[in-house]
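Questions regarding the structure given below will be posed in turn.
The complex appears here minus one protein chain, its other protein chains still in place.
Moving on to chain A:
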Amino acid sequence: MANPADRLYTAEHEWILLAPGAELPAEPVRVGLTTFALDALGDVVYVDLPEVGATVTAGDACGEVESTKSVSDLYSPATGVVAEVNQAIVDDPALIAADPYDGGWLFTVTPQETAKLLTAEEYEALIA
């Protein structure tokens, strides 16, 4: 499945809703998981997200995603303060895979700086 070109990606299979080439915005932006990550994980049954108000660091683990068989760390694509978490996916983790690039977002962060991020094209070359 195509990864939307309107955002950037990490090598750890997260997306962050930052337009390629644009300045970092002052408002919080959404972070989510790619279909490639979700396909590899299997059905997600539990998500541990950072708390609202916590500072996350680009490239560092900030939570966990569990499937029936495995646990994966969630890495933050950006350094900044967490503004909101998606309670809907905490309550029903199946919503993540149902709509990974929109309604299945995980949390929002007000980005101060980012990890090395990839365009959709670069990310798809990485997972090809």
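The rule is short, and it goes like this: a contact is a pair of C-beta atoms (placed from the backbone, for glycine too) under 8 Å apart; a residue touches a chain by one contact, two chains touch by 3 or more; residues count from 1.
Here, contacts and distances are computed from a predicted model.
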Per UniProt record, name of the chain withheld from view ["Aminomethyltransferase", "Carbohydrate ABC transporter permease", "Na(+) H(+) antiporter subunit E" or "Polysialic acid transport ATP-binding protein KpsT"]: "Aminomethyltransferase"
Contact partner of the left-out chain, one of A:6, A:48 or A:84: A:48
Chain A, residues in touch with the chain not shown (by the definition above): 39, 42-43, 45-46, 48, 64, 66-69, 71, 94
